[in-house]
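Sharing a structure below in structure tokens format, with a few things to ask.
A single protein chain has been omitted; all remaining protein chains appear in their positions.
We just call them A, B and C in the order they show up, numbering each chain from 1.
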Amino acid sequence: MIIKYFSWIREGVGKNEEDIGLPDGVSTVSNLLDHLCEKSAEHSRVLKERVFVRVAVNQTHVDHDHPVTDGDEVAIFPPVTGG
Amino acid sequence: MIIKYFSWIREGVGKNEEDIGLPDGVSTVSNLLDHLCEKSAEHSRVLKERVFVRVAVNQTHVDHDHPVTDGDEVAIFPPVTGG
Amino acid sequence: MASVSVQEDDFDIGEEIQKLRNGRTDVGAVVTFTGTVRDVGGTLQSMTLEHYPGMTEAELERISLEAEQRWPLQGSRVIHRYGTLEPGDNIVLVVTLSKHRHAAFDAAMFLMDFLKSNAPFWKKEQTGETASWVDARETDETALKRWQD
Partner (left out) sequence: MASVSVQEDDFDIGEEIQKLRNGRTDVGAVVTFTGTVRDVGGTLQSMTLEHYPGMTEAELERISLEAEQRWPLQGSRVIHRYGTLEPGDNIVLVVTLSKHRHAAFDAAMFLMDFLKSNAPFWKKEQTGETASWVDARETDETALKRWQD
């Protein structure tokens, strides 16, 4: 699955996107965020406060209990501030 | 006092404005409308249905119980339809 | 900051916004409302707007000042045309500037609601051989009520 990062989450993680296989035991957005927090201190620092973390799966806003499957495009970003 | 007419009230009365002295016994807009209705059949036809008659005294919207005095500019017109 | 015009000439929306902003960089929200001559049935030839010179300007200024007292505006502009217009022509323009969008939107709606019920204009429609005065809409009176709280 492709993980895309935006705004200060992108800067914190230090990359625009990464391509990972669906990890064992990961079936929801929440599981995925837990998994990513274990990847590195950088991931953990910007993803651990879940209240600031918004997620889109296949370009649609979803809640953290939304399912994820291999092949999904998952985007992770802070609350939007356009307009 | 100057009486100005607008829209279909102007067309009904047949004049844009008329200059009249303050008639005896006229102290309110309502009195004035009664007086004008007696002037001619044309006046009466467009002024007798008071619900369609709006009045401004000295260029300010007023109710029919508003006082009128000699020297006032009184405008009589149907509900406005601009915008 | 309030500026009103009653004129026969058309207006240019972009130009009016630019004049009102006047190079300011503290404006965050610009709302415009343009009312245009609407030909629903495809039979309208023209519309003639009569008004009450003197009182029209006074009413528009009064309404604009009221809007600027109610909302933190950085400027407002009202232009209302009179004379004979054709389908599609501009009739009225309201522009509001504010730091925040809700103030700009609310003030523009307020200006239009009050203008519709208080500015001394009367529309006459020419359709074929027939000229008829447009009736006032009760919904315009209803629209006013929501500002009275």
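Keep this in mind: a contact is a pair of C-beta atoms (placed from the backbone, for glycine too) under 8 Å apart; a residue touches a chain by one contact, two chains touch by 3 or more.
These figures come from a predicted structure and were not determined experimentally.
*Asks:* From the touch rule at the top of the page, work out which displayed chains the omitted chain touches.
*Replies:* Within the full complex, the chain not displayed touches A, C.
*Asks:* Among C:V30, C:A58 or C:V134, choose the residue that contacts the chain missing from this document, as touch is defined above.
*Replies:* C:V30
*Asks:* Since one chain isn't shown, list which residues of subunit C touch it in the complete complex.
*Replies:* Touch with the absent chain occurs at residues 12-15, 17, 21, 23-40, 44, 87-88, 99, 101-102, 104-105, 108-109, 112, 143.
*Asks:* Kindly note down the residues of subunit A that lie in touch with the hidden chain.
*Replies:* 4, 6-8, 10, 56, 59-61, 75, 77-83
Going forward, only the chains that are shown with their structure count from here on.
*Asks:* Could you tell me the distance, in whole angstrom, between the mean C-alpha positions of subunit B and subunit C?
*Replies:* 26
*Asks:* Averaging over Cα atoms per chain, report the distance between subunit A and subunit C in Å.
*Replies:* The separation of the two C-alpha centroids amounts to 48 Å.
*Asks:* I'd like the Å distance between the centres of subunit A and subunit B, where a centre is the mean of that chain's Cα atoms.
*Replies:* 72
*Asks:* For subunit C, jot down the residues that touch at least 2 other chains.
*Replies:* Not one residue of subunit C touches more than one other chain, so the list is empty.
*Asks:* Which residues belonging to subunit B are in contact with no fewer than two other chains?
*Replies:* None at all.
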